[in-house]
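One structure is given below, represented as structure tokens, and several questions about it will come after.
The complex appears here without one of its protein chains, the remainder shown in place.
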Amino acid sequence: MTPTSTQGKPAPSLWKRLQAGSIEQLHVRLESLIVLIVLAGIMAMLSPFFLSVSNFLNILLATSTIGVLAIAATFVIGSGGLDLSLGSVMGLSGVVGAYVGVNWGLPMPIAVAACIGAGAAAGFVNGTIVTRAYVPAFIVTLGMLGIARGLALVISDGRVIYGLPPSMVYLGQGRPLSIPMPVIIFVTTAIVMHCVLAYTRYGRHTLAIGDSENAARTAGINIERHRRSLYTLSGALAGLGGLLFTARINAGDPTAGLTYELTAITAAIIGGTNLFGGRGSILGTMVGALIMGVLQNGLNLLAVQSYYQQMAIGAVLILAVFIDQYQLRKETRV
Amino acid sequence: MSRFSSTFGATAMAALFAVSPAFADGEYAILMKTLANPFWGAMGEGVEAGAEEAGVAYIVQSVESDQAVENQLNVCNTMLERNPVALVTAAINSTNLLPCLKAAQEAGIKLVDLDGNLDPAILEQEGIDITFSIGSDNVKAGGQGAEYMVEQLGADAEGPVLVIEGLSGNVTGQKRAQGFADTLAELAPGLEIVASLPGDWDRGKAASITNDILTRNPDLKGIFAANDGMALGAVESVYAAGKGGEVVIIGVDGNSDAVKSIEQGRLTASVAQLPYLVGKQAVENVKVAVDGGEVEEHITVPTLVLTKEVMDAGTEPLLEYVK
Partner (left out) sequence: MTLLDVTGITKSFGAVHVLHGVDFHVDAGEVVGLVGDNGAGKSTLMKIVTGMYSADSGNITLEGKPILGFDPGERRSLGIEMIYQDLALAKQQDVASNIFLGREPVRKILGMNFVDRATMKREAQAMIDRLGARLPAISRPVGSFSGGQQQSVAIARALTFDPKIVIMDEPTAALAVREVQGVLDLIRQLKSEGIGVILISHRLNDVLSVTDRIVVLRQGQATADLTTSETNMAEVVSAIVGGDDMAAAAEHESRG
């Protein structure tokens, strides 16, 4: 590939070249792509209902909320941080959006802004405490997990806020060109955020901070400001997830998003994000989320009990990290 | 090696799950909450028994917890891919399945509400017509609890009574507590409900509530809890306070733990719902509807006050359905 790469070494195998190409061009590990394709192939063989456009849209629709949260998780974990409050903040945002839209009767754009804004505000608080008070992110976001959930229950009085304005419901249930709106919003967000993480200075610095704070600081990156913006971004994305959820079920549910943070982190890790920071891509995370989505959808179509689905996803998580570690050990042995 | 191990893993997993029921025309799709809850488990068993008796093909799906609102919607959408003739759902709340129900209705699939989880007003607003809803009457179940409490304490009894509600905002718990309160006021005005607090379906929380109220009202006469788990929590607190046998404690559900406690003479009674019967009758009625017959819009499955006497006698025909 480069003149220096061939010195005294045999030409790399096709597999190796594919691996390198996949990572360089798509920022996705070849292994996870193969797992996704094989899994889809198996499901297609086992269930006659799997291979259809409407089922494909179903999978994307079912993945949309978790997918948006997983984007947030990729950014934060990629920077060496952690956001355990994703699910709760999503619940809070949904309730705030529904409250503004239903109880105050304000128009859709304001309700949407309130929803995403509430998430961003919670994330800003997370980021400020992490960077200014030097409390570990694990603790801060664990605290926010409780605070946001409690606040959601307080605002909604523990009840589901039902009956959103139709234009808001459209964001969750509308189907322009028979594509569900949440899928459109989710896929657009994923593409934009993929470009941000992979191709902008902001994204490159995010991974560099997660890789080595020292290197990033030496390179003149303002780490505190960057981290705070990351938590704010994470909160805003959780807010977007809350919006999709709320619009989809046409109700602000204060219990929405319970344990979603763990599922989102799982998707990011399966997709190749390094739990300790420094590596990750949105496309990879999307592959991770789709692996889980396909697994769930396929097992649902086969009418397999939900308990086995949880087992299967747990197994895939461990397997993915095993493959990752195996590759890493092989690489550093050079 | 790594790439193959992952592929093999996936293949093995898929093979493990390949033992799925045969795909058949005219399938009934039944969507439960979580089968981990014995109540829904029993209802699932009733559905299976009913379907086998009626000779119809069916699939039963459930979700991992009673909070998996979105996932239940996802599973519901996936079920539609199989083109069932009927969709029988126990929705986690009154709104989460609405988009799926709407799509099912457009596809001409018959809809059934298991255990009255859907709100008729919301259904009307959304333009969704369900074929029928089936379940116990929660208001009546609460009323039965009150009747039995008055039977035990006497119509002219006086003193404080505690009501432990369900999750705040949950319709089922509200109906049971309301039914209890209304009937109690009617039958024994001397018994005063001194507190009606949400126990969030949580045994531990119910125990703490009972503790607190016993401190305030040591002469507590009766406790009504909106489910058995909370009633059993209350039992523990009452016994720990040394007042075992002095307080009439009544729960709702008739689950196996409650049955054991009643046999031991600790829990006074449980208004048993008969989820098995609900599931069984649901399928039977779906068959009638699918075959073009007439079905009532609201089918009420009776509830049964389970006491030590009833169980010892063993003559009550509905006892068969207490699981």
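The chains carry the letters A and B, assigned in the order they are written, with residues numbered from 1 in each.
Just so it is clear, a residue touches a chain if its C-beta (ideal position, glycine included) is under 8 Å from a C-beta of that chain, and two chains touch if they have at least 3 such contacts.
Computed from a prediction, not measured in an experiment: that's the story for all the values here.
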- Partner chains on view for the chain not depicted: A
- Message: Which candidate, A:G67, A:G97, A:G172 or A:G278, sits in contact with the chain we can't see?
- Response: A:G278
- Item | Touching residue (missing chain; options A:H205, A:R228 or A:R248) | A:H205
- Query: Pick from A:I221, A:L237 or A:A251: which residue touches the chain that isn't shown?
  - Reply: A:I221
- Item | Residue numbers in chain A that touch the chain omitted from display | 1-5, 7, 9, 20, 24, 195, 199-201, 204-205, 207-208, 211-212, 214-221, 274, 278-279, 331-332, 334
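The working rule: only the chains that are shown with their structure count from here on.
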- Query: So, what's the distance in Å between the C-alpha centres of chain B and chain A?
  - Reply: 35
- Note on the structure: chain B contacts chain A in the complex at 2-3, 5-7, 9-11, 13-14, 17-18, 20-21, 23, 34-35, 59-65, 67, 69-71, 73-75, 77-79, 81-82, 93-96, 98-99, 122, 125, 167-169, 198
- Task: Report the residues of chain A in contact with chain B in the complex, numbered from low to high.
- Result: 15, 30-31, 34-35, 38-39, 42-43, 46-49, 52, 54-55, 58, 61-62, 65, 157-160, 162-163, 172-173, 245, 248-251, 253, 255-256, 258, 296-310, 312, 315, 319-320, 322-323, 326-327
